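Below you'll find the structure I mean.
Just one protein chain is left out here, and the rest sit where they should.
Chain nomenclature is as follows: A, B and C, assigned in order of appearance, with residue numbering initiated at 1 for each chain independently.
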Amino acid sequence: MKRMTFAEAIDDALLSAMEEDERIIVLGEDVPMLRARIFARFGKERVLGTPISEAAFLTAGVGAAMAGLIPVVEIMMVDFIAVAADALLNHAAKVEAFSGGNWKVPLVVRTACGGGYGDGGQHEQSLWGWLSHIPGLAVVVPSNPADAGGLMLAALRYGAPVVYMEHKLLSESWLDFLAFAGRDNIHFWLPEEGMKGDVPDVWEPVPIGKARTVKKGTDLSFIAAGADVYRCLEVARQLEKEGVSAEILDLRTISPLDVESIVTSAQKTGRILVVDEDYKRFGLSGEIAAVLHERNVPCAYRRVCTEETIPYAHNLERETLPNCQRILQAARELLENEGPNRHP
Amino acid sequence: MKRMTFAEAIDDALLSAMEEDERIIVLGEDVPMLRARIFARFGKERVLGTPISEAAFLTAGVGAAMAGLIPVVEIMMVDFIAVAADALLNHAAKVEAFSGGNWKVPLVVRTACGGGYGDGGQHEQSLWGWLSHIPGLAVVVPSNPADAGGLMLAALRYGAPVVYMEHKLLSESWLDFLAFAGRDNIHFWLPEEGMKGDVPDVWEPVPIGKARTVKKGTDLSFIAAGADVYRCLEVARQLEKEGVSAEILDLRTISPLDVESIVTSAQKTGRILVVDEDYKRFGLSGEIAAVLHERNVPCAYRRVCTEETIPYAHNLERETLPNCQRILQAARELLENEGPNRHP
Amino acid sequence: MMDLWHIYTHMFRSRLFEEAVARAWQAGRIMGEMHSSIGEEAIAAATVLQLKEGDAMLLDHRGTAPLVIRGVDMALLYREFLGHPDGLCGGKGGHMHLFSRPHLAASSGIVGATGPLAAGFALAAKRLRPGNVALAYFGDGAMNQGMLLESFNLAAAWKLPVLFICKDSHWAITTETEQVTGGNLIERVRGFGIPAEYAEGWDVERLWPLVQKALVHIRDGKGPFFIHATCVHLEGHFLGDPLIRVFRHPLKEARKLTSPLLAALSLKSSDSVSHRKERLEYLLKTIGKAAKQRREDDKDPVKRLRKKLLAENKNRLKEVEQQIRTEIDHIISQVERYEKEAKR
Partner (left out) sequence: MMDLWHIYTHMFRSRLFEEAVARAWQAGRIMGEMHSSIGEEAIAAATVLQLKEGDAMLLDHRGTAPLVIRGVDMALLYREFLGHPDGLCGGKGGHMHLFSRPHLAASSGIVGATGPLAAGFALAAKRLRPGNVALAYFGDGAMNQGMLLESFNLAAAWKLPVLFICKDSHWAITTETEQVTGGNLIERVRGFGIPAEYAEGWDVERLWPLVQKALVHIRDGKGPFFIHATCVHLEGHFLGDPLIRVFRHPLKEARKLTSPLLAALSLKSSDSVSHRKERLEYLLKTIGKAAKQRREDDKDPVKRLRKKLLAENKNRLKEVEQQIRTEIDHIISQVERYEKEAKR
C-alpha cells in the first residue's frame, strides 16, 4: 500500500500502463506541461500537445484507436466536449455497431468536471448523464485515488470508448491550477477524504460497471458519484447522530449503470436519495428512477441535483450545486414521508 | 378550418409569422430550395442559405437573437447538431442566466429527427431527451399539422431558445427528399393520421409545456411524442378490441415537461408506458419515471425506446425503434403484472 | 506506373457496379438515400490504385467507388445495400457507413469528419506503420466544416501523412458552393501550411501524376498534401435527386415543385410581385444549372477515358468491357439468387 493524491494516482496508473503497452498515447491541450511526469518519461512521441481544436483531435483519437493505438484524449474540461460532441455521438459510439461488430474503438476520453470553486457555468458542468445517454459510450467517475487509478487501467483495457471524468474538487493539481493558483486564502467545500488515499502497490483494474458500497446502512440509500459521495458521507454522519442508518452507494461508473447494486440497496432501505451534481432533468437521477420502476422496487425516492446554469457568485454556486443542507433536507423528507410506495 | 400536410403547416405558420414580424429570419443549409415557398415570398435577405458549418451558423443564430432578430436556424437533421452542440449547451441555454436575466435569446432551432425509412444510425436519431438535459432549452416535438403550426408560432414568441423537432415520418417533404425520392415502391410504417390534418384558419400558438390527451382511457397510459403517438394509437386500438381502455398522452413538449398531465394520467390509470424513439437510458423515459417517483404516484411503469445505434437494414431498424409489437408486448406485461406499486 | 487500361478496368467496373446498385435502388430494393460516386471514378482510381498495403481510406457518403477499386468484395457491398446480414457490415451500416477493417477503410455520413479521422489514422501509421498514409475524401461543401479545417491545421502542425482529397462537384445538395464560400480553396489550404494543387478530376491522366507526387511527398515524411479535383455527380446529389427529376420527369415532378412557388407568388402581401418573380427565377435558374451541369458528358471520367481507349484499340476495349460486364452480372445475380433462397 502507498498513499497518493487523486491526481497522482491517475497519472501513476496511466504511466504504468504506458510502460507495458506501447500503443497507449496521450494527447490534448497542454498535456506536455499538465502531464509533465508522463511527458518526461515518454516524450513528445507519446504525449502530444494539441492545438485548441477539440473536434479535430477527439475525432482523430477515434481514428487512431481504429488504426491500432489506444489514445487517451484529454478534453481539458467536459464543458468543452460540446465543440467535439460529434466525435463521441456519431463516431466513437457508433463505429462498432456500424461495422457489424468488426471494428472496435479502444479510446479513453479524459476530462475534468465539476464545480464549486468559482469558475462559472461554462467551466463547472458535470454532464455525465448527458454523455451516458449515448449508447456505445461508457462513462466513469471515480471518487478516490484507488478507484481513480484502477478505473483508468480498466478504461485502457475496455476495448470500447470510455469517458473518464476527473472531478476537479478531488484533484489537487486542477485545484492548484484553477482555484488556488498559489493562494492560501480561498475557502470552499472540499471532499478531503477523496483527495488522498491508499492505493495498491501494483495497479489492478477496477471493473467498469460496478458500484461500491461506501457505507452500509438500513434506513436510506444515498446514490452518488465523484465529489457528491463525500457530501453524502457528511450528511450520513449527521444522520447517524440522529439514529438514522444511511447506506451510501458510490456508482463509480455512470454508464453502464450497476442496476443490481442500486436495486439491492433500494430493496434493503426502501428509500433512495440520488445526489447528482449533473443537471437534474433527463439524466442520471431519472435513469435510476426508471430502473427502480422497471424492477418494481417498492421505495420512496428523492433527488438533489443541479437544476440550472451554475452561477459564479460563491453563495449562489453553493446553493445550485448539491450541498449538504439540501441533501440533509431531502433525506429528512424521505424519512418523514415514506410515501405510498414504501414497503409496509 | 383548412387541411394541410404536416410540412405545409409548419411553413405556413412560419410564413404568416414572418409577414407580421420583420425580425424573423430563416437560415440553414439549402433553405432557399427546401423552403422555396418562404424564399419566394421573402427572398435572400430573410431566407439565407448557409455553408455547411453548423457550429458557426447556429452560434451566429445565438448572436443574431441577442442582437434583435428572431432567427429560425435549421439544422438539417438533429444528428448533425452534435457538431454545433456548444452553441446550445454553452451559449443559447446560458446567456440569460449569465447576464443575470438581462439578455434573452429568442432563437428557434428547427431540425428533422426520427427514423424508420432506412437512413442509418447517423441520420435517424431523435435526441430530444439528450437536448432536454440542458437547462435553459425548450424542446418541442409536434405530432400533427395543427400542433406543428401552433408550436412553431409559440416557439417564435417564446423569447428563449426552443429546439423545434420535425419527425421525418410525419413530413411529406422530408420523406419525398430522403426516402421515396420519386419512387413509389418503398414501404415502411408511416404515421398517416399525423401527416395531414385540419388546421385553424388563422394560426394560434399552441402553448409550450402542455401535453394533449389524444385518447382517454382508464387502464393504462401511453406517453409519447411525434410519430410514436401513432404507434401507441395502433396498439391502443388493438387493446380496445381486447377490452382494455388505454389513454394516450401526446407530450408535444419534451422540455419543460408537462408534469401535471403525466401525474394526472398516471393517477387515473395506475400504469404508465413510455414510448420513446430517443435512446432509452438517461433520457425522457427516465425523467418521467423520476417525476412519478417524486410525486409519489403509485403506478406500474414500462418503457419502449431505442436502446442502441439504429441499424440500416430495415428489419433490424424496425426492431430497434419502438414498434407496435414491442409496445403491445410491454402493454400486456404492464396489464398482467400490475407490480407492487399499483394502487389497490 | 500509370497504365490507362488497368485504370479503365477499375473505373468501368465501379461504374457498372454502381449502375446495378442504382437499378436495385430504383426498384425499391434499397431503402433510404443513396449517394453514388458515379462521376468520381477518376479521382477514386487515381488515388486508390496508387495505395500500398497498410494505407488507410476515410470515405464520405460516396464510398462505393474507392471500396470497389480497393478490392472490397462487391457482393459484400451489394448485400450491405440490400440490408442483408451477410453484408459488409452485417446490414448495420448501409451505404453511408461502410467499414472494411482489413482494408483500413472507414466511412462517415457526417460532412467533414473524414479529415480528422484520417489525421488519427495517419498518427497511428506514423507510430505503427511508418511510410503508410491515410486518405481523406470529402466534397467542396465539406470545405466549410470546422472539424475539417481544424484537421488541416492538425495535420500540418504534426506533419501527418494525410492525403486530403477534395472532390469538388461545385454543389452541396441544392447549394452552389461558390455562393457560400469565401476565397479560393487552394489558397485556403495553403494558408494552413499545406501544399495544395488542382487537377480536373474527370481527367485521370492528369490526376495520376499529381497523386503520385503527393504520395511521394507524404511518404517521405514531409507532411500532408491537398488535392483539389473537380468532378460532376452525374446522378445529382443522390439517386432520385429532385433537381434532376424535374428535368427527367417534368410532367410528374415539376408541378410538385412549382405549385407552392406559384402559390407564394400570388400570396396577398405588401411585397411586390416583381420581387417575388425575381426570387422564383433565382430558384428556377439554380435548378436549371444543377441539372445542366450534371449532364455534361465530357466531364464523365469513364466516357472520357473510354473515348481515348476506343481510338487506341477498339477490340481490346470491347473485350475488357464484356469481361467486366459478365463479372458484375454474375455477382449481382448470385446475390439475388442467394437472397431469394434465404427468403424461402
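In the analysis below, a contact is a pair of C-beta atoms (placed from the backbone, for glycine too) under 8 Å apart; a residue touches a chain by one contact, two chains touch by 3 or more.
In this text the structure is predicted, and so the values were computed from the model without any measurement.
Put simply, the missing chain touches A, B, C once the whole complex is considered.
Residue A:A181 is the one among A:M1, A:A181 or A:V202 that touches the chain not shown.
Touch with the chain omitted from the figure is made, among B:M4, B:A17, B:V47 or B:V62, by B:V62. In the complete assembly, the contact with the undisplayed chain comes from A:L34, out of A:I10, A:L34 or A:A224.
Between the chain not shown and the residues A:G68, A:G118, A:P205 or A:P256, the one that touches is A:G118.
If you put the missing chain back, the residues of subunit A touching it would be 19, 29-30, 32-34, 36-44, 49-53, 55-56, 79-80, 82-83, 117-123, 176-183, 185-188, 309, 311-316.
What subunit C contributes to its contact with the hidden chain is residues 144-147, 149-150, 152-157, 179-184, 187-194. Seen across the whole complex, the unshown chain contacts subunit B at 23, 25, 45, 48, 50-51, 53, 55-69, 71, 86-87, 90-91, 94-95, 97-103.
In this text, only the chains that are shown with their structure count from here on.
A simple rule picks the central chain: find each chain's mean C-alpha point, then take the one closest to the mean of all protein C-alpha atoms, which gives B.
Of all chains, the one whose mean C-alpha position sits at the greatest distance from that of subunit C is A.
As a whole-number value, the distance joining the C-alpha centres of subunit A and subunit C reads 42 Å. Centre-to-centre spacing of subunit B and subunit C amounts to 33 Å, using the average Cα coordinate of each chain.
Contacts with at least two other chains are made by residues 55, 86, 90, 94, 97-98 of subunit A. Touching of two or more other chains is recorded for residues 87, 89-93, 97, 108-110, 146-147 of subunit C.
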